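The complex appears here without one of its protein chains, the remainder shown in place.
First chain written, first letter: the chains are A and B, and each begins at residue 1.
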Amino acid sequence: MIDTHPSLYIAPTLGDALSALGERGAEGAAFAGGTWIMRAPIRHQPLGRAYVALGKIEELQRVDVTPAHVEIGACATHATIAAALAPCSDLAVLAEAAGRSANPAVRSAATIGGNLMAADFAAADLVPALLCLEASVEIVARDGVERMTISDFLLKRQYLACDRLLSRIRIERADRRSAHTRLPLRKAGDYPVAIVSLSARIEAGRLMEPRIAVGSVEPVARRWTPLEAALEGAPIDIAAARHAAEAYAAYFQGREGIEAPGWYRISVLPALIGRALQSLSS
Amino acid sequence: MTLRLTINGRESLAPDDPMTPLVDLLRERFHLTGAKPVCREGFCGACLVMIDGEPTLSCLTPGGLAEGRDIRTIEGLSPAGRLNPVQNALEAHDAVQCGMCFPGMVMTLTHALRRNAAPSREELRHALTGNTCRCTGYERILDAALSAAGALQGGEP
């Protein structure tokens, strides 16, 4: 029996965190809000051997909003993000995603970095929101900084070397509007069975460059490109958009789960598109 | 090495096992059994304690991260056996049944009413999204909280 408890090092700076992670190697892992890691026992996963807590690193908690862009530290909590972005109508999708996920106590603990790093968590609200905003992420290591698009990151996140850290999420702002529609089974308080995140420019009542991301329907959220193409330049017409969504629903393979079957996740997408469009135009 | 925790205003020492959930330290080490580990996954809210004035899930908070912060449990929420306005209202409205969820309910409602002196019933409903109750059906808890609204401004702890 191994009788040493896992260790927890509270890193005062990003540099310290990186060194600590480097020293601990494969045994180490970053610890942000804890809402995923602390549930390891109920997933029947052992806790790691050594954690490096990021919660005291000021720069990772910050949300910087400028007229041109937004930068969100990886340890900003859902609650912080929702509050910081509340005034930004172009980023409504992210504010909604952060402000409605799970429940208030979880939102004030769970971080955006944790949400992005939990590769097994299909129902993450922030992921489709960031996809439709074409966010980019910054990965830091002791020897430098790497930037990549959020879609690239989703492909690579499981293989991130143990001494590298997701540090920041950056979103370029534009004259766009956005909306986040999620479908929990109760009114609130549970993970959504399907999510539609939408961002578009609206010109003379038409949708320009719509970006649509779908979450929770498949194991990993992704963009609904055929529907984006179909709606490009189309007038805002909810019924027509729902029809188009129905036509392209086969683009997804719904994931089976005990809370909802795969077909259901897909069957609600047209309605969610309709709702997203509704709140976009209101 | 030991963990130094400030619980209900008192400095308390626990063995250095920093990843142990705070709820277990509170209960097993300090015999503060008010916070209940009912689900251990952030959904029931029965384990909520205040940390630096914010309702915090003690089931998902490692003890090590609570060091140096002000931890307040239901036992220490109001001074010596007194009830705060939320607790008073819950008692007066006969809201309590088995009682297991109430330590967490009190935390959430106290915090919500401190932030907003005049919440609507709908706002309170949503504030309680992370506080499950299996017995009461919630409405009396909402009645009580609404009747206590306004009484928590003016700086009570």
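Definition applied: a contact is a pair of C-beta atoms (placed from the backbone, for glycine too) under 8 Å apart; a residue touches a chain by one contact, two chains touch by 3 or more.
In this section, contacts and distances are computed from a predicted model.
Not every chain of the complex appears here, and the one that does not is recorded in UniProt as "Xanthine dehydrogenase family protein molybdopterin-binding subunit", selected from "Transporter", "Xanthine dehydrogenase family protein molybdopterin-binding subunit", "4Fe-4S ferredoxin-type domain-containing protein" or "Dihydroorotase". Here one chain is not drawn; of B:Leu25, B:Val96 or B:Leu113, the residue touching it is B:Val96.
From the options A:Asp64, A:Glu134, A:Asp237 or A:Glu259, the residue with contact to the chain not on display is A:Glu259.
Check B:Leu13, B:Ala117 or B:Cys135 against the missing chain and you find that the one touching it is B:Cys135.
Annotation: of B:Thr33, B:Asn116 or B:Ser147, B:Thr33 touches the absent chain (contact as defined above). Not every partner is drawn; the one left out touches chain B at residues 27-28, 31-36, 38-41, 43-44, 46, 73-75, 77-78, 81, 83, 87, 90-92, 94-103, 106, 124-126, 128-129, 131-132, 134-142.
Against the chain not shown here, chain A presents residues 1, 42, 183, 185-191, 193, 258-261, 263-264, 267-268, 270-271, 274.
Everything below uses one rule, namely that only the chains that are shown with their structure count from here on.
A separation of 29 Å divides the Cα centre of chain A from that of chain B. Only residues 17-21, 40-43, 45, 48, 54-57, 59-62, 64-65, 108, 126-127, 129-131 of chain B touch chain A when the two sit together in their complex. Listed in rising order, the residues of chain A touching chain B in the complex are 5-8, 10, 31, 34-35, 38-39, 41-42, 47, 51, 53, 55, 102-106, 108-109, 188-189.
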